[in-house]
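Excluded from the complex is one protein chain; the other protein chains are retained at their positions.
For reference, chains read A and B in written order, and residue numbers begin at 1 within each chain.
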Amino acid sequence: MANNEQTHSHFPWSHVIGFALSIILTLFALWVGFESGLSNTMIVVVVVGLALIQATIQLVMFMHMTESEDSKYQTGTILYALFIAIAVVVGTIWVMSFGMSHM
Amino acid sequence: MDAVEHSPNTPLEYQSETGRLNILGFWIFLGAEIALFSTLFATYFVLDGRTAGGPVPAELFEVKGVLIETFLLLTSSFTCGLAIHYMRRHSLKGLFLWIGITLALGLSFLGFEIYEFVHYIHEGAALTTSAYWSAFFVLTGTHGAHVAMGIAWIALILIQLKQRGLTPDTSRKVFISSLYWHFLDVVWIFIFTAVYLLGMVM
Partner (left out) sequence: MKWDEFFVTGDPLIYGADVSIALTLIGVIFVLTYFKKWKWLWTEWLTTVDHKKLGIMYVMAAVMMLFRGGVDALLMRAQLTVPDAGFLDSTHYNEIFTTHGTIMIIFMAMPFLIGLMNVVIPLQIGARDVAYPFLNAVSFWTFFMGAMLFNISFVIGGSPSAGWTSYVPLAGLELSPSVGQNYYLLGLQIAGIGTLLTGINFLVTILKMRAPGMKLMQMPIFTWSSLITSVIIVFAFPVLTVALALMTFDRLFGSHFFTLMDGGMPMLWANLFWIWGHPEVYIVILPAFGMFSEIISTFARKTLFGYKAMVYSMVVIAGLSFLVWVHHFFTMGAGGAVNSFFSITTMLIAVPTGVKIFNWLFTLYKGRIKFTTAMLWSLAFIPNFVIGGVTGVMLAMAAADYQYHNTYFLVAHFHYVLISGTVYACFAGLHFWYPKMFNHRLNEKLGKWTFWIFVAGFNLCFFPMYFLGLAGMPRRVYTYGAADGWMSLNVLATMGGVLMGIGFLILVYNIYFSFRYSPRETTGDPWDGRTLEWATAAPVPFYNFAHVPEVKGHDAYWIAKKEGRAKEKKPYKPIHMPSNSGVPVIMSTFFFISGFGMVFSWHWMSIAGLIGVLATMVIRSFDYDKGFYVSVEEIEKHEQTTE
């Protein structure tokens, strides 16, 4: 269970750090996309990775996913949702890719 | 029912049974939202490139506009977090201030997005133009509609805060709406990356 004294009497450090990190990650993704000269596949891998990190920052530092007595269930829900997201997105692209070459 | 099994340090929103139940339920709802947006993303990826001879995204997307939208939403997520921080220090004033800023940022985001849409439509890229633009408008539009809903919802909660002050009930509502708001930023991160950034680079 979250504790007021420890987390919330002082300067909101975790928020500020999270915010700074988000901005840095966004700009870095931009740089990777336009300036890094990586191959297209690598760009996709890196920027999607960066997006996932940034999402995790939001979930943990801003949304306090892990703070309450139900943090296990909350984290479990989000992880399961991630599994579904990957299954739906990757699966659909894979299954439909053959259809593309038909057109 | 409202068993008192918390220390005085427990944030208000977790102090009632209803509070704890609703917060967990809302996390599960967010799980469902992830499934919903995943389906929209999957659709977008499959239809990517199917512009049927009409305008293509790389011609229309502009780094500057997208970055402004991104930073507006990112900052609003940060200020929303600060609002919760002040709420937990029982500072109604701080809460109002930061939520107010959050809403203002959210509204400007919406303004920019609407401007962007109108611009595209002027350039001949609308919902009905091609499969690609259908997917684009429905994905980003669903997100935008969520933002609009969020603004209206939070505004209603502000009225209730004015009427009742900080109670386990009102702080629960504020906290849950803040989860929603942060979540919309999470979705935007992926829209920024997958739709705009990759759309411009590829």
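A few comments on the model shown:
Criterion: a residue touches a chain if its C-beta (ideal position, glycine included) is under 8 Å from a C-beta of that chain, and two chains touch if they have at least 3 such contacts.
No experiment lies behind these values; they were computed from the predicted model shown.
For the chain left out of this panel, the touching residue among B:Q15, B:T43 or B:T102 is B:T43.
Against the chain not shown here, chain B presents residues 1, 20-22, 24-25, 28-29, 31-33, 35-36, 39-40, 42-43, 46-47, 50-52, 54, 127-132, 134-135, 137-138, 156-157, 160, 164, 169, 173. Touching the omitted chain from chain A are residues 70, 73, 80-81, 83-84, 87-88, 91-92, 94-96, 98-99, 102.
Criterion: only the chains that are shown with their structure count from here on.
Against chain A, in their complex, chain B makes its touches with residues 6-7, 9-11, 14, 20, 23-24, 27-28, 30-32, 34-35, 38-39, 41-43, 45-46, 63, 67, 70-71, 74-75, 77-78, 80-82, 85, 88-89, 178-179, 182-183, 185-186, 189-190, 192-194, 197-198, 200-202. Of all the residues in chain A, the ones that touch chain B in their complex are 1-5, 7-9, 12, 15, 18-19, 22-23, 26, 29-30, 33-34, 40, 43-44, 47-48, 50-51, 54-55, 58-59, 61-63, 65, 68-70, 73-74, 77-78, 80-82, 84-85, 88-89, 91-93, 96, 100.
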